[in-house]
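The next block holds one structure in the form of structure tokens; read it before the comments.
Left out: one protein chain. Kept in place: all the others.
When the chains are written out, they are named A and B in that same order, and each has its own residue count from 1.
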Amino acid sequence: MRTPQNTPADGKALLDVRGLTVDFPVAGGRGRTLRIVRELDLTVAPGERVALVGESGSGKSVTARALLRLDRHAVLGGRILFEGRDLVTLTERELRKVRGARIAMVLQDPQTTLNPVLSIGDQLAETLTIRGVPRKQALVRAREALDRLGVARAGERLRAYPHEFSGGMRQRVCLAMAIIGDPAVLIADEPTTALDVRVQQQVLELIDELAAESGMAVLLITHDLGVVAGYADRVAVMYAGRKIEGSGVEDFFATPRHPYAQGLLRSVPRVDRDVSTDLDLIPGTPPNPAEPPSGCAFHPRCDRWVERCLTEIPQLRVLEDEDRVVACHRARPEREEVVA
Amino acid sequence: MRYLLRRLWLVVLTVWGLATLVFFMIKAIPGDEAQSAAGITATPEQVEVVRERLGLNLPLWGQYLAYLWRLLHGDLGSSIFTFRPVTADLGGALPATIELVAAAVLLNLLVGIPVGMLAAAYERRRPDAAIRLGAIAGGALPLFWLGLILQHLFGARLGLLPISGTQSMGVEVPRVTGLATVDSLLAGDLPAWWDAVQHLVLPAVTLSVPFVAFAVRLVRTSMITALEADHVVMARAKGASPLRVMLQHGLRTCLGPIVTLIGMQTGWMIGAAVLIEGVFGRPGVGAYLTEAVQQKDTFAVLGVVLFTGVTVTLVNLAVDLVQLVSDPRIRAAQFGAAPLGAKA
Partner (left out) sequence: MTTAALLRRPVLRLRRMPKLDRAAFAAVGLLLLTVAFGPLLAPYDPYHVDLGQAMLPPGAEHWLGTDSSGRDVLSRVLYGARPTILGSLCAVGLSAVIGVTIASLAALGPRWVDDAIMRICDIALSLPIMVMALGISVALGPSLRSAIIAMVLSWWPSFTRLARAEIRTTMTSTYVESAMITGVSRWRLMTRHVLPNSLDSVYVQVTLEIGGATLIMAGLSFIGAGAQPPSAEWGAMVESGSRFLTSAWWTAVVPGAVITLTALAFALAGDALRARTSGREVI
């Protein structure tokens, strides 16, 4: 068995997450913590677009924020290797240099992401001004960033305030804020969830263009499989705080290996099926992080569990002949027999 | 614009209501109003003259109108005690109170906001708990008692600070504004200025204690809520330092309501100044009022009541206007702003 790392084709990962755990202190309890992310492995290669998929509560947003240590109260374990350093153990001071400049982030709701009492220009320029770039120059680059994102009359808009913009425009501003530092990685946490459909596509196209132009890698957090299909190269599926499948997008949609992933794809309504057939949903609900099931966290909802699933947590394994990893005791493509 | 007009209209209404209230209070006091106005030593003829002048022979609504007319001309009646118009008396007493309240407000802002921010920064940890307890304790102290104790400790016992008054005996400064600290600066008299400051320290600190306590709790809660916002996370994601996050993204978003609420406290402060001026022997409006009450000087008392009410109303208006000017969100809410880029 090879090491459970899905190393991409060119062999060098830009962002290499190994065994990441994220714990939060429980309110009231003394020293008690709740583990939200359990031993996550994830890699992003330069210029690659990776989608991190999961339901609400799977821990994907927490993971995204943990990469930049944005939650003050979170306790991190494991390693986040980036440009030769481990972000988990980096000092706060050093980490601040990485934030915004090397790894940038776009949050879900553009309305709340922008500070209502500061002008757009000030907020755009902030990434640069805090690094010593003179304000005038920073504003010029802010204007350029807005231009690049297709905002008309960018110069005037710099003086405007967030409430003067519509939702789609605000998200463009947030994207501009992210790329202004010319980062190597863009983490987009559900960038389209708060937008309407027409605008969603525009934003995703924009992200794609930006990535292609600058060679920026994108880590796209989403629960929308359609987004994954259209805008990702590789996909990592999370369930109950763990990564349970990772593969190239085409392989994933063609033959998902993990029962959960299979269930997800089955449950998506299909154009070529009769409208009147019922939706094929996965029974049950995701587990409560405070009380995870024993063994494999998915077993209560799985249709293929065996005894081993109840006692042993499946580890990510590289599948033979396939460039993918799966964490399931039952996932063997060749042999479908029951394992005692 | 409509907002401004509406606001001003409310102020006018409030002032008018206050005047009416005071009118009825005057009427409610037992005794002959003309007699009180003329003074104890007045002859019956003099009393009649006063009665004519004040329009007291008219039916009630006539008296009311006469009263309003006098008010509009700035006539609050005369003090029985000092024989001067109440407005003149107030003019003399006002500066000491202004000095006191201004110093207390300054202390409030300079101490309350940073300490509140500190508490928010260390939320749920020991410094926060200590600060919160301190704030609750500070809010429970009776002002007059605290003043007495401080006065005793620092004045009588340790001799560090003066006990009462605005300036030491023999220190004279040409009176421009009436505020000892300002006048001494204007006269370039530094020792006198220092003397005035020393006289101001204890009263101002005492007065500010319960208000600082409130401000600390207010700032703490506001900051904690403000720091939970997404844009704060975003700022950190851009690499901003904790200080910058606290100030530009935390404080700046919640400062407006904080300043407004603190400004609205001015009314309470003026009321509390009555106590402080008594303890520290400062010749301000509060002292004037207390004296007038003891002398049963009706017009003086009610004159001060009316004056105070109007002042508080105006201060609240000023605070509202400041917030309107400084907060773009409120400007937009009141004046309306069409969203740009409606076509995303």
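Convention: a contact is a pair of C-beta atoms (placed from the backbone, for glycine too) under 8 Å apart; a residue touches a chain by one contact, two chains touch by 3 or more.
This structure is a prediction, so every number in the text was calculated from the model and none was measured.
Interchain touches from the omitted chain, evaluated on the whole complex, reach B. From the set B:18, B:34, B:200 or B:255, the residue in touch with the chain omitted from the display is B:18, counting the whole complex. When the missing chain is restored to the complex, the residue among B:5, B:140 or B:158 that touches it is B:140. Touching the missing chain, out of B:218, B:232, B:262 or B:319, is residue B:218. Set against the missing chain, the residues B:149, B:190, B:243 or B:325 yield one that touches it, B:149. Although one chain is not drawn, its touching partners on subunit B can still be listed: residues 10, 13-14, 17-18, 21, 25, 28-29, 136-137, 139-145, 148-149, 152, 156, 217-218, 220-221, 267-268, 270-272, 274-275, 278-279, 286, 289-290, 292-294, 296, 298, 301-302, 304-305, 308-310, 312-313, 316.
In this text, only the chains that are shown with their structure count from here on.
The mean-CA centres of subunit A and subunit B are about 54 angstrom from one another, to the nearest whole unit.
Across the complex, subunit A is touched by residues 229-231, 233-241, 244, 248-249, 252-253, 327-329, 332, 337-344 of subunit B. Taken together, the subunit A residues at the contact with subunit B in this complex read 65, 68, 70, 96-101, 104-105, 107, 109, 112-118, 126-127, 130-131, 151-152, 157, 160-161, 163-169, 172, 174, 177, 181, 199, 202.
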